[in-house]
Structures are given as C-alpha cells and as structure tokens.
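Shown below is the structure under consideration.
Excluded from the complex is one protein chain; the other protein chains are retained at their positions.
Chains here go by letter, A and B, matching the order in which they are written, and residues are numbered from 1 within each.
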Amino acid sequence: MSKATERATQVFKEQIDAPTAAFFSSCVSCGMCADACLFYTETGDPKYTPINKLAPLRKVWFQEYTLTGKLLKLAGISKPLTDQDLTDWEELVYDSCTMCGRCSMVCPVGNDIAYMIRKMREGFAASGHAPESLVGATRRAVEIGSPMGVKLPALQAQIRHLEEDTGLSIPMDVKGVEYLCMLSSMEIMNFPEYIGAIAKIFKHAGVSWTLSSEAFEATNSGIQIGVSEIAAELVQRIVDAAEKLKVNTVISPECGHAYTALRWEGPNLVGKRFDFEVKHILEVLDELRAAGKIKTKDKMSERLTYHDPCQIARRGGVLEQPRKLIREFSDNFVEMPDAGAMNWCCGAGGGVSSNERADEIRIKVFQRKKDQIDAVNPDALVSACSNCRIHIEDGLEEYHMELPVLSLTETLAEHLDDSVET
Amino acid sequence: MTATEWLLWARGPAFEIATVILVMGIIVRLIEILMLGRKENLAAPKGSATTGGLRTIVSRSVPDSGTFQRSTFTIVAGYIFHIGLFVVIFLLAPHILVFSKLTGLSWPALPTTIVDAFAVITILALIAVLINRLNNKVKRYLSGPMDYIVWALTTLPLITGYMAFHRIGFSGPMLIALHIMSVELLMIAIPFTKLSHAFTLFLARFYNGAVTGIKGVQS
Partner (left out) sequence: MEPVKSPMDLNPAVKSTGAQGETVGEALRRQGISRRGFLKFCATTASLMALPPTMIPRIAEALENARRPSVIWLSFQECTGCTESLTRSHAPTIEGLIFDAISLDYHHTLQAAAGDAAEAAREEAMKENYGNYVLVVDGSIPLGNPGYSTIAGVSNEDMLKEAAAGAAAIIAVGSCSAFGGLPNADPNPTGAVSVQEIITDKPVVNVPGCPPIPVVITGVLAHFLTFGGLPELDQLGRPVAFYGQSIHDRCYRRPFYDKGLFAETFDDEGARKGWCLYKLGCKGPTTYNACAVTKWNDGTSFPIEAGHPCLGCSEPKFWDAGGFYEALSTPTTDIARTAVYAVAAGAAAGVAAGALNKANKKRALSEHQTTTLDDLSPGT
C-alpha cells in the first residue's frame, strides 16, 4: 500500500462514525440519489450517482468496521484501497459534488450522503488528492487570509469608496457592538454594494455593528477541501475577533458554505461552544423585520423568484426568512418548482467554483437551474449567496439568457424607506 | 431423506440455525454501528435532533412530489413489493403462528385468496424491479453480483410459497420444506447483505433527521 492510500485509509478510519456505518449498511442501490443529483441528471453518466462517489470510504468502512468485511479482507476477497481508486474518485468527490445535500433528502433509507462526502474529502485532501486550484485557494486562505488573496488594504480601499459614495460610515474594530459582520472575498471584490447595503440597513434599523480588521473573511476553504485543522484555524480567527470585540452576534454574509463553516461546523472544529451567536444575514434581517425595524418605501412589480443557496436553506435551515423579506419589497414573488429545502444547487458550491478543472461540468449542469428558472420565467432572480450569484450569472451568459441576479440584502436596502428611522 | 424429514429439518434445526444467525447477525451489526459513536454536536441547535430523527424515520417513507416524478418507477415498484412482502409475511395465518410462537403475540389473518393475490403482485413487482435493474443505467452501474443474489433470495420464498399453496411440482411436505428453507436462506443473508437495511434503516433515517433537525430543517 502506497503512502497516499495508507494515509487516506487512516483518515477514513478516523472519520467513520456511527451515522456513516448506519448509512452504508442501509444502502439498497436503488439509484434514487442519482435522480436527485444535477451532476447525474444533466450528464446522464451513472458514475455521478451520489452514493457511488463514496465508494472508497465505503470500502474502508466495510473492511475495517464490519465483521464480514474483516473476514473477506483477510481471505483476500475484498481488495484494499488503491492509488487508482483515489485518482479515479478525486474527480467524483471534488469536481462533481457540491455537497448540496439534495441526495440526502431523497434517499429512501435516509442516507446523508453529503455528510459522508465531507468526511471522504478529509482523506482525499490528506493523501494529496485534492484539486490543484482548491489547494491554491486553501493556501491563500491560510497564508493571506482569503482564498482570493484579498488583503486588508483592499477591503479598506473598498470601504473608503463606499463611504464616499453613500455617505454612510462603515465601522471597523468597534468593541461592544451588537453585530460583527463577516464578508466573503467575493463580496469585497465583486459585490461591495453588499457592504453598503448592510451599512444602510443597520443605520435604518438603528443597530450597532462593526467589521473586524483581523477577521473579515467568512469563507472557509478548509471546509471545502476537507481539512478540519485548516478549517479550525480559519474559524478560530473569527472566534478570536468576536471575543476580542465582545460582540453578541457574528453575522455570516451572503455566502453558503461560510454559514455552514461558522454556524454548524465552527464550534465542533474549535472544540467548544461559542460565547456568541452566529446568524446568517437573512436571519438578522428577518429578526429586524419582525421587530418592525425595517420599513420599505415601495414594492417591485417585476416578477421575482428566489434561489435557495443549499448551505443556507437545506443545510442551514434558513428557509422562511428570505421569503418574508422579499415580500417586504415585492408584490410579485413566484416560487420555482422544488424551491425551498428541495431546491436544486446552482452547481458551483462545495468548492466546485474554486476548482478550475470543474468549469466545464459546472456550466453543463447549470442546465438544471436554467430549466428551473424557465419554468417560472421571472424578471429577476434573487439569492443570498455571492458564489451562487456569480455562477448563475456565468451560466445565464453561457446559455444566452438575460436575467438580472440580485442580492436579497442589497435589493432590500434599495427599497428601504429612508424617511423613517426605526 | 424423505420429504417429511426435510420438512422436519427445515422446521427444526435449520430454523434454529437461521434464527440464531439472523438474530445474532443483526444485533452484532447494530452494536457495531452504534459503538462507532458520533461526536457531540457543539453547535447551538435550532431544533431538536431527537425530534428531527424520529420524524425522519416516518417522513422518509413519503417522497416529495418532485422526487416522485423523477423516480416514479423505483418508488411505485418499491412500495408495491414492500407492502406485498409485509402482507404476505405478516398477514397469512400460518406465518402469524410462527411469530406467535416467537413472541406470544397474535393478530388476525387475511383470507388466503387476498394473500395469494398479494404474492402474485409482489412477484410481478420484483420481476419488474429486476428488469429495471438490468436496464436502468444507474442501477446497472451500482449493481454487483450481491444485488442480484439478494434479489433472488428475496423472490425465492415468494415463489416457493406460491408453489406450496398451489401444490406445484412436489409433494406437500417437500413444498413446505422448500418454502421454509428458502426463507431460512433469506434469514441467514439478511445480516450480511444490503437486506440489513430492514433494521439499520431506522438508525440511518434517525441520524439523517437528527443532523437536519438540529439545523431546523425537516428531512
């Protein structure tokens, strides 16, 4: 056994737990997860069947943690993991899975396949079988502080521009405030309007908030590539900043996996419960709305639809809030088929967008989203994840579709009633 | 051995062996799973893991409409043969007597004509399922020899049961012996094949529902 397979096997053994064993024990090879996965439905290639993407992990579970498997391994009938397995499955576990978890909702025996993909990536990353561009992003995240290489001066420059443009002040490193806002590099580089929108809404709602110069990056490449130690290090930066600034709540930005990383994996990665709350920006906005602190001046008449980012909706539990918020500024809101917890992934989550090797298939499987959009024929599409937005814009361009893709937070900010201070 | 001796062997030692393997195998399997443990989730919950887990055990039996449309055959055929197996296994008077002897519990039986009809429908559904497995590219891709062996082991008791009821091919004692022995083969296979899902599915669904339950999502 080579060093790489040895390492992968060893990490799989660490990762396999009772749920993993229960899931593998229950699979009946019914293939329903394939019908739930856009990488299968849009390519028709059975190798993209979600449960098949787990074959290496399943093999190790069988050989190491079942009586039957141990005997068959001993008898030489069940062959050990090979380098070829790792090479063959690298594409399946990274390029063609966004960990969207739709298959986990469909599996009739209840297998949480996304949960296991996350575990399997640990072994693949540790054994040097992660995609090169994802490794690069992770390196930048650790060494520079952002997967896109965004440094503090870049953020400061954007803040200066925004403050000039909007006349609003954007607080930095203010202690004792209610909220610490995290950002994704994509927002800083591609959608700085988001920061302006936050500033506007929070001023309107009269709540205190700040950014942190020491931890502004919310995304977590460690989660995507599957290295818990690196993920923990990135989370720890945020925890340190939150504790230093003594905020009550850390706000995860319009980003899917950042929410999963901080809200759900965060405490488990750093090994302790947080002293502060973690909320997605949509949760915060909806709380403010419910408290009567958000008043809009008008409602859009354009036909709007909402794309649920997987990690926020299905894997995050933020389902009702965006709908309530959209109704604050729209009176023509339509749901796409399968919207909500069963929404289809845009095709770029789980590190796929950072993985150049996956560009082709990422665009190919966008067909699924296109069909979903076509079914309701909206005038604009709202979402709450910068990664989804960029990819959807990409996809729309590829498929020659004209459709504005809006940020929920930004759109809400645009329709705020400036005349009232709540 | 005469047919009567085969029947006696099937009802006696063979049934003991099969029961011991099934019961021990499943318990070992379940304990193996449970003892692997899972880490305590330190994230502040939005909902109850336990409630979510228990809910999913039930709710996962009903697919959402989109999934139903995409996997119609798998779901419909799956429902038919699972319900069929349930009726045939648990609602035929001679079968209930076996469970009574094991548990002391008893319940009313269905008329044999109805059970017979269910058996035929179940066999047909299983044949359809096999044809689908051979023709559907995903299922064919996922299937190894074990998937087909398990199919045969599941279908055989239905066929031998049908033959025994209608006295096809062998003498009465031999037919019943064959039927019981085919069931024993199935019993023995359960802990070591994907058939164990009949037991581990509850754990799998619970864990799935627990993960989403904490996040405040119903799965």
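The working rule: a contact is a pair of C-beta atoms (placed from the backbone, for glycine too) under 8 Å apart; a residue touches a chain by one contact, two chains touch by 3 or more.
Keep in mind that what you see is a predicted model, and the values were worked out from it rather than measured.
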| item | value |
| --- | --- |
| Options B:Gly25, B:Pro63, B:Gly84 or B:Gly213, residue touching the unrepresented chain | B:Gly25 |
| Absent chain, residues of chain A that touch it | 4, 7, 10-11, 13-14, 16, 64-65, 67, 122, 125-126, 128, 130, 132, 135, 138-139, 142-143, 225, 227-230 |
| Residues in chain B touching the chain absent from view | 2-5, 7-8, 11-13, 15-16, 19-20, 23-32, 34-37, 93-95, 97-98, 100-104, 108-113, 167, 171-173, 176, 180 |
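We adopt the following convention: only the chains that are shown with their structure count from here on.
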| item | value |
| --- | --- |
| Residues of chain A touching chain B in the complex | 16-23, 25-32, 34-36, 40-41, 44, 46-47, 49, 51-52, 65-68, 104-112, 115, 263-268, 271-274, 277-278, 313-317, 319, 337-338, 341-342 |
| Chain A contact footprint on chain B (complex, rising order) | 28-29, 32-39, 41-44, 46-47, 56-57, 60-61, 63-64, 66-67, 70-71, 74-75, 78, 136-143, 147, 192, 194, 196-197, 200-201, 203-209, 211-212, 214-219 |
